Each structure stands twice: as structure tokens, then as C-alpha cells.
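What follows is a short report on a single structure.
Omission of a single protein chain aside, the complex is shown with its protein chains in their original locations.
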Amino acid sequence: MLDGIKAFLDILSKPQISFTLIIFIFPFVIPPTMWFEKWHRKLGLHLLWTRKGGLYMFAFITIILLLGFFDENFGKILGKPDNVPIIILIYSVFFFLWLSMSSAYKNDERMARGEKVEEDYGPDEKVLVWPDLVYIEMIALILMTVFLLVWSIGLPAPLEEAANPSLSPNPAKAPWYFLGLQEMLVYFDPWLAGVIFPTLIIVGLMALPYVDDNPKASGYYSFANRRASIFIFLFGFLTLWVFLIVVGTFFRGPNWNFFGPFEEWSVAKVVPLTNVNLSEYVWVKMLRIGLPSHPLVREVVGIVIVVLYFGLPPVILARGKLRGLVERLGATRYALVIFLALSMMALPIKMYLRWTINLKYIIAIPESFFNI
Amino acid sequence: MADKKKTGLLASIGDSQIWKSIFRTGVPVTRRQRMMGVLNSVFLHLHPVRLPKHAVKLKYTWCMGGLSFFLFLVLTISGILLMFYYRPTVEYAYTDIMDLSEQVPLGIMREIHRWGAHAMVIAVWLHMFRVFMTGSYKPPREFNWAVGVIMLFLTLLLSFTGYLLPWDQLAIWAITVGANMARATPFLGHEGPGASLLAIGDINLVSMTSDIRFALLGGRFVGEGALLRFYVLHCVGLPFIIAILMAVHFWRVRKDGGISTPV
Amino acid sequence: MKRRKFITWLSVGWLAFAGATGGFFTMIIRFLFPNVLFEPPQSFKVGFPSDFQLNQVDERFKQSQAVWLVRTAEGMYALSTVCTHLGCTPNWLITDNKFKCPCHGSGFRKSGINFEGPAPRPLERYRIVLAEDGQVLVDKSVKFQYEKGQWDSPEAFLTT
Partner (left out) sequence: MDLKKEERHYDPEVLHRWFGISSLLFLASIVAMFGNDYVHEWKAHQREFRQADIGLTRRNLETAAVDVALRADLEAKQQQAEEQLATHQQRLDELAGLIELAEGEHHWATMRYQGSVADLGAERYQLEHALAEGEQAQKLAERFANRTAQTQAYKLESEQFQIEIDGYEAEVKRLQSDTKAASSELAELLREVSLLERKLRLIDRESMSTANKIADMIRDLPVIDFMAPSIKIGQIIINDIRDDVNFAVVPKVDRCTSCHLGIDKVGFEEAQQPYTTHPNLELFVSSGSSHPMMEYGCTSCHNGRGRGTSFTSAGHMPSSPEQGEEWREKYDWEPLVYWEEKIFPTTYTEAGCLKCHVNEPMIGGAENLTLGLAIMEKASCYGCHQIDRFEGWGRRGPNLSVVSSKLTAEFAFKWIRNPRSFRHNTWMPTFFAQTNNSSPEDVLRTDTEIHAMVAYLFNKSEPVHMPLRARPGNATRGQELFDAVGCRGCHVVEPEPLAVETDLDRMFQRHGPNLIGLGSKASDAWVYNWIKDPTFYNPETRMPNMRLSDREAADISAYLRGMRNTAFEAIEVPELDVAELDRIASGWLSKNAAEEDARAEVAGMSLDERLEFVGRRSILHYGCFSCHNIPGFEDAKPIGTPLTQEGSKPVHNLDFGSVHEIGHTNFEWFEAKLTNPRIFDRDKVKPYDEKLRMPNFYFTPTQVRAVTTALLGLVKSNLHPDKMADRKMEPQIINRGMAVIKGYNCQGCHIIDGRGGQIVQVIGDPAMSPPNLNTEGAKVHPDWLYRFLKAPTTIRPNLTVRMPTYPLTDSQWNDVIRSFQFLDGGTITFERSHTFVTGGASLAAGEFLASADMGACSKCHIMDGKNPTGNTADWAPDLALARDRLRPEWIVEWLRDPNAMMPGTRMPQPYIPSREDVDFEGAEEIFPRSVIRIAGDNEALLGALRDYIYSVGN
């Protein structure tokens, strides 16, 4: 029975399956449009943000982690000192997700009833900083200190063998907070995954207040007022960042092969990784004439596809569904938004292309280190 | 202040010249004293004297910003202490770290520093999460959000630069992988797109010893130069920048109207 | 007259100030690049060609110099042990007859050509020549990239 569950979880956690599931379920949990909202309610997912729902989520995570801790293989990974922050991260992210969403739902209900939001005490209802705020701050600091001390006493900081440049550990992992990036590196070249994407994340985050022109829901929790922006943010934060960190930490073993959490990390495991470039599909598989020697000719299909990917949808959407957005934001800000969104979507798209047709690069010009 | 008759030890302390010379106000008992207490303290006057009621609620603030700042202070203090025992050279770095757990009194400082750093990363993320969920980045706080994003990035960099210092396998391979991403920076990295365009005749201008990765590592590989550069960045460079930005951040919190409030 | 002069001084001032500040920051960037490196020399002798077994990957210089030497019936070449993906050190798996990088799973054939995993291009080869005393000299300051067609260069492969 237990083995069956573990085997099931192993299969479930394959990125192909788990990622697909998350993408599929996500809009139902955080419904970006009214259509999803309808199903959200119908499926009873709004109950997640009640006290009971929260308890269930807590119990679910705890059960899986307990299952893990007592498992020979998963236990080893969970027990690694540097992975402890991720467990804390998982708990805290889920807790605060639940906390914020339940606050938002309560506020939404209040607003629907025409009441003031919970945070709104009116402009005159003020309290003295001394002692209330100063006091809770002090208590928080003390508790944090206690937490840190207990953590430090209980868990020695890791110190592996002395540096040896000629012996890469297998697997060699970045610090946990960069494992999302490292996971992207499986699908994209370093210049994209290591340089362009992080830059875009920073730029995108910084641009957020300038492109989110929704004046509502400032200073209080609310979901109904800003569904789309919360959906996009949480999709990026939870799916493309936290989830990829979890995958990178728990599911990537020797030779950077995928391993189910309960699977043994065997160095011998072989996974077929014969990846094929788009140009090879076109020139070799379909046309059977071998690769042209000039890189630009060789990659012409890929180049056209990338140009179209970033060129067509903005234009089409601007004329269609997002006409309103263009009018509100103006061309520049609209272009930025759509470019960032397309870049964000490029990650899952490339992941799927890799999983389905073993696609390595859409454009492959290794001569000038330009691979997409 | 002394208009009311006060009795007891607390009151006499509050009335003493020493107390007053330091705090200017008596023991904060009255409303006025409490307000003045906040106003007159160089540390506390980061806060306003009075706050909207929801702003003291943990459910609203999660206290993550404050904790991030607190963790920064913890890391600064523990980091300074660690510097007494740590020598950033390839000969000694690893063994010095080893000694922290083997012989240095209160060697637990290293654990506090390391786990505190992890906690700070999480706290900063959650702070961002909260600010997003309450829509607090919206005008007039756009700029402060941007400052916050930069500080988030700097927090990760601080943690990343610190990661190398124990000079163990974990450290050099994480940094090797990380630094090699810089190698792929367009135009500036010697294996980035466009770098090969920066050549005149047979002479490549961007090479292994002249690209951005070299500037970061101070060498062709993660070695002595990298250790020293990361040490300096970790202990001086990045904290210096982040401290300035923190000042801006806190200042702007107050100037942008304090904590976000429903409008 | 007066107005023109005022503009001149102010603009000269700002131009000079901007130039000087820019120069200063340029110098700071230059400061990051020292004039000498305290790293091991880039070229070294590895012994005589006959010291290497036919069709074997020689790992003796992996640790000290980050180089694999391979001798085939036609000659020898020196492969960099730096994965072209993110610079980890792959392992030579003798049973599978391939190099496998532990970091992200890139695989390379004995020739250095990549065939699996995320590595974007083959391993680099280094300049390899015979020194005056008949020993094989490997010079890491000159590298040859397959995708640029440089492996055909006479110094990328030592014919023995």
C-alpha cells in the first residue's frame, strides 16, 4: 500500500506530469477569469482558503514530508542541511498563500456585501507606535532569534570536502534559491537561462507598478479586484520559481537525471537524452538533404519561428482581446508587458517541446554561442 | 512633563538627569511621552508616531520587512565576528571554517550566519509576496517597490557570494556553475552571443581573461582571485550598497505615506 | 554676450565633470583586470607520444592541468575537461565510452563531440605540438572549437 503510494507519487512528480497538472489545475485554483471562477466555485476549490481548507493543505504537505522523512531515499534528500530552508519555504509559502488568499476572499465577500474591507478603519482610527508596534516587533525579533538559535543548535552548517576543481560532485547544485534557474538551464542555453531570464525577472518585477494600472486593491487583500495580476504573479512565483526550485532540489539526481522523490539516486540510471535541433528536423528528417553550411540558412526556420512568436501575438492580441489594455497602457508599456509575458511563457513552451519532440534548440548557432 | 506627580522607582529613573539626557523624555507612560519617545529616538523614528490600526496587525503585515531588516543586522554582527577567524585565502579558508565548528568558542556563529542568510532570503521573498498581495506597490510606492526588487536581487547576491567562502566542494562548484553563466553574457562574456563580433582581425577583444566573468572571478577559474573578490563583495561591497538602499527604502516608506492603507 | 559666456562656462564645467567622472569609473572597471595572473602556466609537456596507450583517454593531467589526452592510431589530441555547458568537469565513463557531465547531464563522445544533454557544443581542444625534445607540448592558451571548423587546424591534432 505504502509502496504503491510512493510509486504513484514518483510517477506523479515527473516534471512532464506534475508540471502539466499544475498548469492545468492552477487557473482553477487561482481563477484569472470569470469562466474559471465559475468552475472554481463549482469544484469547491474556494474552500481551500477557509480554515478547514488550510488545515487540509497543511496536513497534506506534512503527510508527504513525513512519508519522505521515513523513506530511505527521500529522507536522505530532505535531511540535507541545505535543503531545510526549502522545507521552511514550502510551509511558509503555502501558509502565507493561504493567509493572504483567505484574507482576500473575506474582503471580497465584505465588499460584495457592500461593507468596508477589514483593513479599513477609516482615516482617524490610529494607534500609537509605542508600545503596540514596537512591542510586537520586539516579540517578533525575539521569536526569530529563538527560531534561529534552535535551528543552529539542531543543524550544523554543512561543510563538504575541500574544494577540488578536478572533481565535480554528482550532481553539482547551485544554492537552493538559484535552483529554479539551474532547472531552466536544462532547457535553455546559459546566456538565456543565466543572464537574460534573470534580467527579465528583475526588469519585470520592477516594471510591475508601472504596467499594472489597476488602481483598485491598494493597501488591502483582495482577489476579485485584481484576478489577472494575482494569477500572473502567482503563476510566475509559485510555478516557475518555487516549483522549479522544488524540482531542482528534490527531483534532480546524479547526472542531472530526473528521480522520483522515493527513487534511489543511482549513478547508473540512464535516461535517453538525444536532443534534436529544429534545423535537423527540417533539413535532415523532413527534407533529407543534410544541414546547409551557412548558419543563417540552416537556422532560417527557427529564426522565422522566434520572430513570429514575439511579433505576431502582440499584434493579433492588440487588435483582438487586449485592445482595451493597449488603449489604457499605451504602445510602449503594452509592448513591454506582452514581451515579458511571452518570455515567461517561452519557458513552459520549450519544456514541452523538449518532452514531446526532444527539441534541443529552435535556433542553434553554436559558432557564435547563439542558441535559443 | 513633571506636571503629574509620579512615584516609584520607574518614575524616579525617568526623572533622573541621566535618563533625560539620553532619552529626553521620561519613562513612556503618558501618551505624549510615548509619542516623544518614538520621535526622539534615532532608531524608533523610522516609525511614525501613530499608525493606522491595521498596520500593527500581524495578519496584515506578516512582519516580514522588519524581520528581513533584523536578519540583516544579525548577519552583519555574526559576519563581523566570523571575520575574526576567517582568512580568505585558498590555504586557510576551508580549515578556518572547519575550526569554527571544532575549536572556536561560540563557533555556532557560523550556523547562525548561514541559516540566518537562508532565513533572510525567505523573509525577503515573503515580504515581496505580501507587498504584492496587498497591492502596496501601486502609486505612490512604485519607486520604493523598484528599490525593493533591487534589494531582493542584492540579498540573493550576498548569499551567493557568501556561498563560496567555506571553499568546499559545495562552494566552488556552485560558484563555478554560477560564474559560468556570466561567461555567456551577450557581448560581455567570452562565450556569449556577439562576443565573437568584438574582434579586429585575428585578435579577439573579449577573451577568457578580459570578459565579465574574469572581472567577477579575478582569474580564469574559481581560484584565489575569486575567493578574495567574493569575500570583499560579501563583506564590504554588497552590504555597503544594500545599506544605502535600505536607508532609501525606509525613508521612502515614510515619505510615501507610511504603510499602505486602503483608499 | 553675457549669456553666451555663461552657457560656455556651465557647459564646459559639466562636460569636464562628466568626462572626469566617466574616466574615473572606467578606471575602476580597468582595475578589475590585473596585469598578471598568478595561475599555472598555460603550456606544459606531457611526455612522449609513446607514453600514451592507443585509443585510451589519458586522465593523468585531468587533475593538474584540466586536460584529457587521447591517442588514436593517427595521432593525439588534447581535450579540455571543461564542460561547454557550465564548466563542470565531466567524468570519463570507460564502459559507456563517453564523457558524462554530472552537473546537467551533458554527454560527449571520445572525440569531444556532444551528443546528449544541454551542452551546446563539443568540448574544446587545445593546441598540441611536438617540442624540440620530442615530448608532446600542450598549450592551453590556444583553443580550437569544432563548430568553427578549427579542429582541422594542424596544431589541433598531433599526427604521430
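Letters A, B and C mark the chains in the order given here, with residues in each chain numbered from 1 onward.
Criterion: contacts are C-beta pairs under 8 Å (C-beta built on N, C-alpha and C of every residue); 3 or more make two chains touch, one makes a residue touch a chain.
It should be emphasised that the depicted structure is a prediction, and the values quoted were computed from it without experimental measurement.
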Omitted chain - touching chains that are shown: A, B, C
Touching the absent chain in the whole complex: find that residue among A:Leu21, A:Leu66, A:Val271 or A:Leu296. A:Val271
Sole residue of A:Gly4, A:Gly44, A:Gly114 or A:Gly290 that reaches the chain not shown, by the stated touch rule: A:Gly290
Residues of chain C in contact with the chain that isn't shown? 2, 5-6, 8-10, 12-17, 19-20, 23-24, 26-27, 30, 33, 35-38, 40-41, 96, 115-116, 131-133
Chain not shown, touching residues in chain A: 266, 268-274, 276, 280, 283-285, 287-291, 358
Residues in chain B touching the chain absent from view: 200-207, 209-210
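The definition used in the following text is that only the chains that are shown with their structure count from here on.
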Count the touching C-beta pairs: is B-C or A-B ahead? A-B
Per the centroid of Cα atoms for each chain, what is the distance between chain B and chain C, given in Å? 36
Once you find the CA centre of chain A and the CA centre of chain B, what distance in Å lies between them? 24
In chain B, the residues touching two or more other chains are 173, 176-177, 180-181, 183, 191, 221, 223
Where chain A touches two or more other chains, by residue: 165, 167-169, 172, 182, 185, 189-190, 194, 367, 369
What does chain C use to touch chain A in their complex? 62-64, 66, 81, 85-86, 88-91, 100-105, 107, 115-118, 120-121, 147-148
Residue numbers on chain B that touch chain A, as the complex places them: 28, 31, 34-35, 37-38, 44, 47-56, 58-60, 62-63, 66-67, 70-71, 74, 90, 94, 97-98, 101, 108, 110-112, 114-116, 118-119, 121-122, 125-126, 128-130, 132-139, 141-142, 145-146, 149-150, 152-153, 156, 159-160, 163, 166-174, 176-178, 180-186, 189, 191-197, 221-223, 260-263
Which residues of chain A touch chain B in the complex? 82, 84-85, 88-89, 92-93, 96, 99-100, 103-104, 116-121, 125-134, 136-137, 140-141, 144-145, 147-149, 151-153, 155-165, 167-169, 172-178, 181-182, 185, 189-191, 193-196, 202, 205-206, 208-210, 212, 214-222, 226, 230, 233, 237, 367-370
